[in-house]
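Mind looking over this structure? Questions follow.
One protein chain is absent from this view; the other protein chains keep their places.
By written order: A and B. Residues from 1 in each chain.
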Amino acid sequence: MAEYRDVVIPGEKIDGRKGRKLGNGVYQEGEIIFSKFVGVPRIDENEISVIPLSGVYLPNMGDKVIGIVEGVEISGWLVDINSPYAAFLPIAEAVDEFVDMARTDISRYFDVGDIVFCRLSKVTKNKTVQVSMRDPSARKLYGGIIIKVTPTKIPRIIGKAGSMISLIKNKTKCDIYTGQNGVIWIRGEDKAKAIEAILTIEKESHTMGLTERIESLLGV
Amino acid sequence: MKEEKLMVDGKRIDGRLPEQLRDIKMKLNVVTRANGSAEVKFGKTTAIASVHGPRALFPRYLQESGTGILRIRYNMAPFSVNDRKSPGPDRRSTEISKVIRLALGPTIFLEDFPKITIDGFAEIIEADGSTRVTAINALSLALAAAGIPMEDLVASCSVGKIDGTLVVDLNGKEDNNSEADMAFAMLPNKGVISLLQMDGALTKKEVLKLLQSAKESCMKIYEMQIKVLKDFYKGE
Partner (left out) sequence: MEELYALELIHKGKRIDGRKFDEFRAIEISTNIISTAEGSAKVKFGETEVIAGVKIGTGKPFPDTPDRGILIVNTEFTPMASPEFEAGPPSENAVELSRIVDRGIRESDAIELDKLCLVEGENVFSTFVDIHIINHHGNLQDAASLASIAALRNARLPKLENDKIVRGEYDKPLPVAFTPINITVSKVGDNFILDPNYDEEKILDSKLSISVRDDDKICALQKQGVNEIKFEDIERMLDTAIEKSKELRKLV
């Protein structure tokens, strides 16, 4: 992964099919594979794909995202997941106790402006999206600040088995949550340094020697 | 005006040969808060384009459940022409917006975006002929930079006939006094045409000859588009 790969553009041919199945970011015409995006091609053992270098977040079932509550409805909450598609959090996916909907103002559980780390529990073909707090890691996030990065850069910010994000957390003494939707929540001591490190990774995600540069930025 | 010769000793008024493009400049991501943007100059003709989206689409009746939509707005700055253009859309810009949308639409995987919209805006900052094709080149780059899934880029140029000579990339004076001019766009990899407009008087043979030179010029423009995209994302 650390190896530098060439950038491809939409419509550019990608070699290396050899029985691999098509992943994201590519399309096929006849026997030939083309890129859909400006991105970095990834050819692993059985899949060929292109990771876009820009673009908005599109919801995928199972993704863990950071959302901001933007509306309290009768039976749940509207959640902004940094996507053109808004998500809905139904009461049953958010609260364990019995809620008498006729009598309860459910804003006592979640209110407009609350920040939640949650899981996409349902995404229909037409992109109607449901999120859920029924996940061990799901929680409401208190205080802190939020920054947004290109969603496809999130894996690089997390690093192999979480190595990069742990390094940033330790060196800046910050709590950090990363949503696959490109939203990052930070609370703690040296937020400025944490932001700088994250934005550097976002900018230089496809270059070599990134880990070393981040280490020196954080004073390792 | 009519008396002035547009071709002298095989050269055009700006010194170009018939098949020669003007000096072309392309710059990526010039509008910070757009998802993607680009500035393209063909000589003095300058287009800045940005793409906002894919983004939510309201009012709801505009939404299409199975697919996303593409909206395009082509607009000229009031100071971009000799006689001030009064602001706002007119018949010309409405038609041009439509043909640009159709020139770019086929290349975008709109089905990936049910119910939402991709909005492309092109502003002509200075006009010296061939503004719609310059806008198409800028929008094509802006779409790619915005991370919109596309089958191919779109390359575009104008061709025409002046003083009996077939030429490419007409400037303003040539455009106004041409015997024929043609706006052309293609998907370079797929080798298909997505914009074709012509007015004037040409023989069938001339039309076919012009299509050939338009194609050759577009392939040159395509090479520049590839270079600016690759350089930007490598050098970042």
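The rule we apply is simple: contacts are C-beta pairs under 8 Å (C-beta built on N, C-alpha and C of every residue); 3 or more make two chains touch, one makes a residue touch a chain.
Because the structure is predicted, anything quoted here is derived from the model rather than measured.
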item: Chains shown that the absent chain touches, full complex; value: A, B
item: Residue of B:6, B:34 or B:70 touching the missing chain in the full complex; value: B:34
item: Absent chain, residues of chain A that touch it; value: 68, 145-148, 191, 195
item: Chain not shown, touching residues in chain B; value: 30-34, 37, 44, 48-50, 52, 55, 73, 75, 77-84, 87-89, 119, 121-123, 125-128
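To be clear about the criterion, only the chains that are shown with their structure count from here on.
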item: Chain centre separation in whole Å, for chain B relative to chain A (CA means); value: 35
item: Touch list for chain B against partner chain A, complex; value: 35-36, 53-56, 65-66, 107, 109, 112-116, 144-153, 187-190, 225-226, 229-230, 233-234, 236
item: Chain B-facing residues of chain A, complex; value: 6-7, 9-12, 25, 27, 34, 36-38, 52-56, 58, 84-86, 125-127, 150, 152, 203-204, 206
